[in-house]
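Structure first, then comments.
For this depiction, one protein chain was excluded, whereas all remaining protein chains were kept in their positions.
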Amino acid sequence: MQKYAQILDLVRERNPLVHQITNYVTVNDCANMTICFGASPVMSHAPEDVVDMIKIASALVLNIGTLDEKQIEGMIAAANEAKKCGIPIVLDPVGAGATLYRTQTAERFMNEFPLAVIKGNAGEIGTLAGVSATVRGVDSGNISGDPKEIAHSLAKEYGCTVVISGAEDIISDGKRIAGVLNGVPIMGKISGTGCMASAVCGACAAVSDSMDGCITAMAALGIAGEEAAKTAKGPGSFKPAFFDAVTSLTNEQFIKSARISEYQ
Amino acid sequence: MQKYAQILDLVRERNPLVHQITNYVTVNDCANMTICFGASPVMSHAPEDVVDMIKIASALVLNIGTLDEKQIEGMIAAANEAKKCGIPIVLDPVGAGATLYRTQTAERFMNEFPLAVIKGNAGEIGTLAGVSATVRGVDSGNISGDPKEIAHSLAKEYGCTVVISGAEDIISDGKRIAGVLNGVPIMGKISGTGCMASAVCGACAAVSDSMDGCITAMAALGIAGEEAAKTAKGPGSFKPAFFDAVTSLTNEQFIKSARISEYQ
Partner (left out) sequence: MQKYAQILDLVRERNPLVHQITNYVTVNDCANMTICFGASPVMSHAPEDVVDMIKIASALVLNIGTLDEKQIEGMIAAANEAKKCGIPIVLDPVGAGATLYRTQTAERFMNEFPLAVIKGNAGEIGTLAGVSATVRGVDSGNISGDPKEIAHSLAKEYGCTVVISGAEDIISDGKRIAGVLNGVPIMGKISGTGCMASAVCGACAAVSDSMDGCITAMAALGIAGEEAAKTAKGPGSFKPAFFDAVTSLTNEQFIKSARISEYQ
């Protein structure tokens, strides 16, 4: 647990700038969560703007939740520069499987860029892994098959870390496979939990190995969610409490509460 | 009251996917309110994306709060597919009357698509009904004439349900006319109450007759607003309490608290 807790510290110390090109639904939550986690968010999507911004950023997060042609242009320009600069790229393929446009765009980024992390729910990752999956809008879907196997083989194929969010988050870099059991159901009752997790995976990947970074990110948000749920009266009051809990999360609390399993 | 309360249950049971093409100001509130109400939101606006998404959606909500040409393209593609699939289309003509662009766009959708619901404030609906109306930005305006008559005749003309939000919400499908007295002034002190109501009208229209659905939606949000106002110290604390109150609203509470009048 110590090594994961240290990643929390590293983010807070180095305050990495996380460049995010994301959907217009949860973008404010992503910005605030990035700050609460100890990093700095910057949102920029114009092809004219992203190259300069990537030069000073430490990670790039691409979230396709409200995709369009203009946004793809900006994402490509940013990803090209991120590749050149060698900073980690996180892809959140929101809604892959629900529409062909989203699936194909996600695949395009997977095939054309050296992604550090692909993070989605079971339906999205299942779709991209080519296994039978059901996706309904942007809700978490289901897959046939073992998520550990799917994460492992997709990670191996693309040389990146794959995160499948769920009751147990599964994380694999193609070698190791880990599970994170932290979290509470109310986290699924607010819009943006997945998007915020991707932002935070970006912050962690900016300061550490992607696999360890994603484990840390998922466990930290899960623990904060558990903490926030203690006082929340519903999804409305959960959200501010969640931001507070992420901000005040200590190493000690992380080490005590993290439920991380190494499966392989 | 029983039949309206049952619509609440139906939404929670069937969890309809509500496709929303909406403004970038209140989109996060709309997503969260849709979830709190028991439905699922999905936001998608690219012409390349919307057709696939509509195929799995149960309602389409078009909100013109921050309109532009690209968004209109996406709205038209989505509305065409919604028409083909026979799912209800809700139009929230935000700011109609304030600018010609908004008025004409709203009219275009009214004339070209079989809308299930048109929901706006007095100024917006008055403008679209061709009565003398004052609209100031996106604030609720005033109309000359009886809102019951205006809602009734506009609904009749377009074969849809018309909702005029206000201290008393007026709802008509061209045959019946109903009023909903639930709600509190602080609901007008946060941005997005009207947009959230439209999202929830979409959720209800997905599982029931539009007229009954809109009555249910307006009464449910009004009751939740009354509940939330009891503990709120201002608009800031009202908002999370409002989301909590919608989430925890029971049938019993709805039946006890709904103030619905059938005028015709």
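Per-chain residue numbering starts at 1, and chain names A and B are given in the order in which the chains are listed.
The criterion applied here is as follows: a contact is a pair of C-beta atoms (placed from the backbone, for glycine too) under 8 Å apart; a residue touches a chain by one contact, two chains touch by 3 or more.
Please read all numbers here as calculations on a predicted model, not as lab measurements.
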Option from B:80, B:153 or B:237 whose C-beta touches the chain left out: B:237
Candidate in contact with the missing chain, chosen from B:59, B:89 or B:190: B:190
By the document's definition of touch, the residue of A:17, A:87 or A:258 touching the omitted chain is A:17
The one of B:26, B:44 or B:182 in touch with the missing chain is B:26
Residues in chain A touching the chain absent from view: 17, 19, 24, 27-28, 31-32, 35-36, 40-46, 48-49, 52-53, 56-57, 70, 74, 239-245, 247-248
In the full complex, which residues of chain B touch the absent chain? 23-26, 28-29, 65-70, 95, 98-102, 136-139, 189-192, 233-237, 239-240
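One rule holds in what follows: only the chains that are shown with their structure count from here on.
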Separation of the C-alpha centres, chain A versus chain B, in whole Å, is 33
